[in-house]
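In this view, the complex is presented without one of its protein chains, the others remaining in place.
In this document, chain identifiers A, B and C correspond to the written order of the chains, with residue numbering beginning at 1 in each.
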Amino acid sequence: MTTGAYSPEEFLIATVTRLLPERGNAAIGAASPIPGAAALLQRELTGGAFRVSLIHGVTNNPFTDGGRELFDAAGQGRIDVFFLGGVQIDGQANLNLVGTGDYPAVDRRFPGSFGSAYMYFTVPRVILFRPEHTRRVFVEKVDFISAPGVSPPDVRRRGGPHALVTELCIMMFDRARARFRLESVHPGRSVEEVRDNTGFDFDLPDRVPTTPEPEPERLDILRARIGREVAGTYPDFAARVLGYRARATG
Amino acid sequence: MTTGAYSPEEFLIATVTRLLPERGNAAIGAASPIPGAAALLQRELTGGAFRVSLIHGVTNNPFTDGGRELFDAAGQGRIDVFFLGGVQIDGQANLNLVGTGDYPAVDRRFPGSFGSAYMYFTVPRVILFRPEHTRRVFVEKVDFISAPGVSPPDVRRRGGPHALVTELCIMMFDRARARFRLESVHPGRSVEEVRDNTGFDFDLPDRVPTTPEPEPERLDILRARIGREVAGTYPDFAARVLGYRARATG
Amino acid sequence: MIAQTDVDALAEQVPDGALLALPPDYSFVPMALIRALIRRGVKDLHLLAVPISGLSADLLIGAGCVKTMEAAAVTLGEAGLAPCFTRAVQDGAIRMKDSTCPAIHTALQAAEKGVPFMPLGGVIGSDIVKYRDDWKVVDDPMGQGGGRILLLPAITPDVALVHAPLADAFGNVWVGKRHELFTIAHAARTTLATYEELHDGDLTADPVLSAGTIPAMYIGALAQAREGAKPLGLAGRYVIDMDHIRAYAKEARTQEGFDAYLKREVLGPEAEAAS
Partner (left out) sequence: MIAQTDVDALAEQVPDGALLALPPDYSFVPMALIRALIRRGVKDLHLLAVPISGLSADLLIGAGCVKTMEAAAVTLGEAGLAPCFTRAVQDGAIRMKDSTCPAIHTALQAAEKGVPFMPLGGVIGSDIVKYRDDWKVVDDPMGQGGGRILLLPAITPDVALVHAPLADAFGNVWVGKRHELFTIAHAARTTLATYEELHDGDLTADPVLSAGTIPAMYIGALAQAREGAKPLGLAGRYVIDMDHIRAYAKEARTQEGFDAYLKREVLGPEAEAAS
């Protein structure tokens, strides 16, 4: 299931990689194989200057001080990049990971807020990754704010939303204005398609570029080297998307 | 240098042991070999119901979470017995471990307060151990309060001074009245000697008993089994007082 | 020395109504003990996930043992939503106290230090705070103009549960780098532990193993339970049985399906005979 010479997942990995800095520390949660692969690819591309921790990973997991160490490290300012998603995301970049309907008597309950309410405040570059681009996800106003997109000045905050990557487009978030701006539309997608499927208002430049296709050399590195790195943490993903099959380990 | 069939140190060890409960956890600091030996003897006498941690010990040191674990455990209410001393101790059981003279320009500087300002609040039974019984030590009012003997009701406090053991006597501390009471005078010592060498006022019962001499069976256990236990932490003491010589370890 | 017992006797030591702390699914969950708790018919538990939970909480909830649940999330991970948790919250059968990962770690650290509260950055503006009347947002109490900050009350679990690769005859328990289990054990009034293998010697005296050892001071009772984390994994010993978890996620989508799973996998033939 490839579009041209790459799969949709490979396209998203390459797209996310371009949003990452040349150095610093990224932390990746358990359920984020595409961001995880993107971060590991960036590590390869930067010769290790960009460092990656898979926080529940069997490999590439440097944490040794229990579950709080990631959050402590973020509080210390040592985590530069983190990824979040949401059941709902609204135009102020508020995230809902808890449920839809009136809380606490929600109609549909989801797992919960995880560390979002904290990481969103402490990590300078949070990338929102939510492939499903529909009005069910991108709403005018979330039903429950797990983590707010912006904060008043009397709340200490060094971190927050940087960009949003979906199956249709990239949006950048302007914290001062508390609004998204459409940055680029993926190949074969249109601005109208983005508008029709987004429940919130966003800034639209006069000319919206097309998101670049994956660079062939990046695809080569991705396919040759990243499967092995993610297999310990995301075995299904490594096999299905990156064609990597690890031997069984005990 | 023995008085009768036991040394002064053995007498003090046996005396301190009688002030210990039948069960619970004792923690012993680095510079406290007599209390350490007393606690280890009590462990033997109670068949292990009374537990002992030598906090800087090579052996008998169960702590695995760094320097804060002792204090955290005390805060949790898991430490039942602790020993403190002082450069000066006054009649309200205030302890000075910092120096004499006007702080901060002290005349004589001592190492510092260590954890006294915390352990005194959190450990129910703190035993003050200060062999030198002189007016230089036992003063009307300490020059610097490292740790206060009593606290007002709006300060949470579960712990505090229980008893004072010196080369002359045992005093018990009454927290409600914030005063010491002479409990017993050691064999060969007198109430007058205690009064002459104490710079603070204390309660004096009509009849002051003599501190019992060490029970022979306790001396046997002490000599037979405790030297080995303390040797890792107090090698000089184990050799000098308890006649135990460990082989050199690397 | 600490009494060694069996898993069912250990389960007897968890009183009804206890505030029970559970490790996350990736960190040494005593599943055999969880199953024993369900067999013993424990009731009205207040569960605390540290800071998230999955199969263990879902089984206890599905079996009707739980009154309230505090967690940053409850999920079966790659296998999807935790079915009994999701159903119970949607039906109002349990009360959910939503939290966020570092808030749970912090509240346990407060209990570990014996202080009544501890501050945490961030979180303000999250609706989590709105629904937690035990949490408090205050102006910088240091008076430094540092802005508002969240204060979290200490959480002192009545009982913490853990499954460890190793334990010794003195009651020490080795959990390696899973340091959140140290925090849980320090914070809880007592910790009940199952373990795979008995270590010959004193774990706290071993120069290497001591770094990953919870001392006996915190452990209330111990029982050996080989493969005691299954179907979850135990790092370095066995991996999670994802087929089992996926099948569970599917079967437990209805209460009837869950009941069938419970009868087959938890209550077992001997339990049936006894009932």
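Just a few scattered comments:
By our rule, a contact is a pair of C-beta atoms (placed from the backbone, for glycine too) under 8 Å apart; a residue touches a chain by one contact, two chains touch by 3 or more.
Treat the numbers as computed from the prediction; the structure is a model and nothing was measured.
The chain that is not drawn here is touched, among residues B:R157, B:R181 or B:R225, by B:R157.
Interface note: of B:F50, B:F144 or B:Y244, the residue touching the hidden chain in the full complex is B:F144. If you put the missing chain back, the residues of subunit C touching it would be 106, 109, 113-121, 136, 138, 140-144, 146, 149, 151, 153, 176-177, 179, 207-213, 235-236. Counting the whole complex, the residues of subunit A in touch with the unshown chain are 25, 48, 51, 53, 59, 61-65, 69, 71-78, 122. Although one chain is hidden here, its contacts on subunit B can still be listed: residues 30-31, 56, 58, 63-69, 71-72, 75, 97-99, 103-122, 144-148, 151-157, 236, 249-250.
Methods note: only the chains that are shown with their structure count from here on.
Comparing each chain's Cα centroid with the centroid of every protein Cα atom identifies chain C as the most central. Residues of subunit C in contact with two or more other chains: 182. For subunit A, the set of residues that touch two or more other chains is empty.
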